[in-house]
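A protein chain is absent from this complex, but the other protein chains hold their places.
Coming up: chain A.
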Amino acid sequence: MVQLGSRLLKGYRGGHVVIRFALGGCTNRPFFRIVAAHSRRARDGKYLEQLGCLDPLPNARGEKVAGLNLERLRHWLGCGAQLSRPAEKLLGLAGFLPLHPMTVTGAERLRRRRRAQEAAVPPVAGGLQQPGEKP
């Protein structure tokens, strides 16, 4: 038991409580647990409390299922916990927090990229038709 003590009763210098995703699951099958943990702990290590879960793969109905224990989330936020960026984005999508600015920025960038790709495609198609038109 003395051997376990040093690993379980770890004391850190500094650090704070964060609410972040802990990755679990198997190969090619991720599963995230939304967790309140010390910031210096390992990503999948010992946490203070599990506040929910997220399944990143869509189910048979085409839905990504997420559960959030809002009462305990409010408690930890009240205790001064920080949020990781993916956690903030997820809560923005859920409607608990306002939409994250990076979500908006990412959406705009994706739109811009798609528009650029669509604009790039027609001139190539026009160029390819020329050999066919002139026999």
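Keep this in mind: a contact is a pair of C-beta atoms (placed from the backbone, for glycine too) under 8 Å apart; a residue touches a chain by one contact, two chains touch by 3 or more; residues count from 1.
Everything below uses one rule, namely that contacts and distances are computed from a predicted model.
S.K.: What is the missing chain called in its UniProt entry, if the choices are "AP complex subunit sigma", "Mitochondrial ribosomal protein S22", "creatine kinase" or "Cardiotrophin-1"?
M.R.: Per the UniProt record, that chain is "Mitochondrial ribosomal protein S22".
S.K.: Which one, A:65, A:79, A:102 or A:121, makes contact with the chain that was left out?
M.R.: Of all options in A:65, A:79, A:102 or A:121, contact with the hidden chain holds for A:65.
S.K.: Provide the residue numbers of chain A that touch the chain removed from this figure.
M.R.: 52, 58, 62-72, 93-95, 99, 103-104, 106-108, 110-111
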